[in-house]
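Working notes, beginning with the structure itself.
With one protein chain withheld, the remaining protein chains of the complex are depicted in position.
Moving on, here comes chain A:
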Amino acid sequence: MSAPSTDLTQEKQRFELLSQEFENSQKDYSKFIAARQQLEAQLQENKIVQDEFALLKSDAKIYKLTGPVLLPQDKAEATLNVDKRLEFIRGEIKRAETQIADCQKSLESKREELLTLRMKIQGV
């Protein structure tokens, strides 16, 4: 009689622990999604700048805002800068995507585990 009831409390404890983990993973997940969205916004903005630079003549006067001052920069340098930034952002997006996929997988497995555990607890 006492054996199954301790078993049950153990299961319940495990359930609680697991749902805590599940919640944490959910928080991480929304954090990753927000990061991904921010990267997308940066990607789009840089793309717009790249397109604009492509339309400019090579002697166009370009300035870069650094703190409170505008520093002149020639077109080749500015274009290179934006290209590099785009490359970096694309890399970051790839990293964020794998993070999101991993997190999704762990959420899925945790949810399944939680469901089976709950059925076990309710079934007893």
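One rule holds for everything that comes next: contacts are C-beta pairs under 8 Å (C-beta built on N, C-alpha and C of every residue); 3 or more make two chains touch, one makes a residue touch a chain; residues count from 1.
In this text, contacts and distances are computed from a predicted model.
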{"item": "Name under which UniProt lists the unshown chain, selected from \"Dynactin subunit 5\", \"Prefoldin alpha subunit\", \"Ribosomal protein L19\" or \"Protein SEC13 homolog\"", "value": "\"Prefoldin alpha subunit\""}
{"item": "Options A:I33, A:V49, A:I93 or A:L114, residue touching the unrepresented chain", "value": "A:V49"}
{"item": "Residues of chain A (touch criterion as defined above) contacting the omitted chain", "value": "42, 45-46, 48-49, 52-53, 56, 60-66, 70, 78, 82, 85"}
